[in-house]
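On to chain A.
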Amino acid sequence: MILSVKNLCIAIDGKPAVRDLTFSVAAGEVLGVVGESGCGKSMVNMALMGLLPDGVSASAERMEACGIDLLRARSRDWRALRGGNMAMIFQNPMSALNPCLTIERQLTESVLHTHGGMSRASARAEALRLLDRVGIAHASARLKSYPHELSGGMAQRIMIAMAVASAPQLLIADEPTTALDVTVQAQILQLLEEIRQDTGMAMMMVSHDIGVIEQCAHRVQVMYSGQIVESGNVGEVIASPRHPYTRGLVAAQPGRNGQRPKSRLTTIDGSVIPITEEVEGCRFRSRCSRTDHHCVQPPTMQRTEANSHRESRCHW
Partner candidate 1 sequence: MQTSITAVHRLMPGGWGNIGFFALVTMVLLGFLAPLLLDLSPYRIGAELLVPPSWNPLSAPILGTDDLGRDMFARLVYGARCSLGIGFVVVAVSLVVGVGLGLLAGVYGGWLDAVIMRLVDLLMCLPSILLAIVIVAVLGSGLVNAVVAVTIIGIPRFVRVVRSVAIQEMQKTYVMAAFASGSSRFRVLWSEVLPNCVPPVIVQAALGFSDAILEIAALGFLGLGAKPPVAEWGAMLADARPFIESHPLLVVMPGVCILITVLSFNLVGDALRDRLDPKLARL
Partner candidate 2 sequence: MSLVSMPSADTNEVVLRVENLCKVFRLPGARGQVFNALNQLNLAVTRGRTLAVVGESGSGKSTMAQLIMKLQRPSAGRVSLRMDSGMRDVADLPARDLYRKVQMVFQDPYASLNPRQRIWRIVSAPLCNYENLSRDERRQRALHYLHQVGLGETQLHAFPYMLSGGQRQRVNIARALATNPEILILDEPLSALDVSVQAQIINLLQDLQRDLGLTYIFISHDIAVVRHFADQVLVMKSGDMVEWGDVDQVLENPSQAYTRQLLGSMPGRPRDLPVRKELINVMAGG
């Protein structure tokens, strides 16, 4: 396992927000994380990268990445891990690049971080190779550009180049294509898939878009209000969702399940419970169309079929 997390809890100002997250990612595997805004998926990424802001604290029974115990990691270990075995790309590549520095400066920085003793010239050569790898044409001319001279797709390619500079074993992609046009999104997803196949790195792909997850992930876990509510093989979960929330999410997408044009779409009534709010029993209960006396008890993740890896946090 590249990443193994057991009972991760994250609290904001002492109030529980993310509750008992247990999941793992195997080498070369893509784990998709789906959830709407405010479900805590970004906070999980931050916790994995050791970048939680002040006032937000994480605790877990186990949190291991690339053989390193993240619970005991000191700041030196974190730095080695972040620029080495683990890398992250963000939703908005433009704000993740420093507007005042050339691409060359920023890219060679990441290269030198990985290969400490490298000369400037060979770092530059490595940067060129990386740009070529992420499909940027006229790489040597591009090195001299500043971020504002790039399109959004190009900037995201450069972020990917910086992320893979250290040949990470795990790439965390936080909504990497949300700010991009569909055609560019398709190219970026394609690129990530190619790099994954070449290097065998594992990926954790976070998105609100089921289509994106469906296309690039092997397994998916659905998050709702700080919990995982369903997990399993992508195709199976989307084709026959078990948890009412997943079911609602899939059905709310136009064009799924052979909906007739102009028909009414299925919606999930109500709105997401604030992540720090305490709820008795199931956190989805107030929006669920099928509730009974079992729902007053806090539900646990249960196998849905005897011999499969699918789990759902619902007794139905």
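The candidate set was assembled so that all candidates are chains of the complex that A comes from, given by their letters.
The rule is short, and it goes like this: contacts are C-beta pairs under 8 Å (C-beta built on N, C-alpha and C of every residue); 3 or more make two chains touch, one makes a residue touch a chain; residues count from 1.
In this text the structure is predicted, and so the values were computed from the model without any measurement.
Chemist: Given that all of 1 or 2 sit in the same complex as chain A, name the one that actually touches it.
Modeler: By the stated definition of touch, the match is candidate 2.
Chemist: Taking the touch rule as given, give the residues of chain A at its contact with candidate 2 in the complex, in rising order.
Modeler: It comes out as residues 36-37, 135, 152, 181-187, 189-190, 208-212, 214-216, 235, 248-249, 252-255, 259-268, 271-272.
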